[in-house]
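This view holds just a subset of the chains, kept in their places.
As written, the chains take the letters A, B and C, and residue 1 is the first residue of each chain.
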Amino acid sequence: MKIKPLGDRVVVKRSEEKEKTKGGILLPDTAKERPQEGKIVAIGEGRKTDEGKIVPLTLKVGDTILYGKYSGTEITVDEEEYLIMREDDVLAVIG
Amino acid sequence: MKIKPLGDRVVVKRSEEKEKTKGGILLPDTAKERPQEGKIVAIGEGRKTDEGKIVPLTLKVGDTILYGKYSGTEITVDEEEYLIMREDDVLAVIG
Amino acid sequence: MKIKPLGDRVVVKRSEEKEKTKGGILLPDTAKERPQEGKIVAIGEGRKTDEGKIVPLTLKVGDTILYGKYSGTEITVDEEEYLIMREDDVLAVIG
């Protein structure tokens, strides 16, 4: 992938939204207002401190993450959609 | 549990909401606008300072806590519901 | 008491609201919009600085304090009501 996010940003590939539960029940809309799952596909060099030092990110390419439904900005690269967000908008790493 | 919250976040399992007092009286709605009780089931590594050092959390897995009714974001892991919030949103440890 | 407030928070037991002045005159509603009196029943370890050091509180358990009418969050422990607030919301120590 040929995107390099700036600073403390990461690029996230959204996981397929499961609209059915394991048992095959179709989820109502409200149930989907939950954090979303995604995979980190690119990370920035890190946050630049006030003195100009770089603080590397905690996340790594390949991490599966949870993020808030309204986090990040949508971008399209090579006709694929991604999200770009700051590491601080990522809630947790899964698995 | 296989969630690792990022930074100064914790994952909380909400305690059952007691809708009756000890004497069996059903609580009115307003009485439930109180802080909620929960149990810490996962904690982050800690807050990253401006210089990139990690400040570990005070809370530990297993702590029973009080938190504000509107704190945190709901997440679902393995079909169980949890809350993810910042340590600073936790009001107190009980017991 | 078995609550440990987090950080720079304190737990306050509200003093009985005197609805009469010493001379027995019933106070009008506006007169009650004043800061409230209470007693400190539990204190946190102190504020964690940006570098992770703990700055202990100035208040001690047993202090009688004044606090703003809208400060703090109500909590119920063992069927008794308390307020939990940050030390900075406490205006003064009395007596």
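Note that a residue touches a chain if its C-beta (ideal position, glycine included) is under 8 Å from a C-beta of that chain, and two chains touch if they have at least 3 such contacts.
Model, not experiment: these values are computed from the prediction.
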| remark: For this file the homomeric complex, of which 3 subunits appear, totals 7
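Note that only the chains that are shown with their structure count from here on.
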| field | Length of the line joining the C-alpha centres of subunit A and subunit B, rounded to whole Å | value | 23
| remark: Chain centres from averaged Cα atoms put subunit A and subunit C apart, in whole Å, by 42
| query | Residues of subunit C that touch two or more other chains: which are they? | reply | none
| subunit B - residues contacting subunit A, complex | 2-7, 9, 11, 42, 45, 48, 50-52, 73-77, 79, 84
| task | Write out the stretch or stretches of subunit B touching subunit C in their complex. | result | 21-22, 34-35, 49-50, 53, 55-56, 58-59, 66, 68, 87-88, 90-95
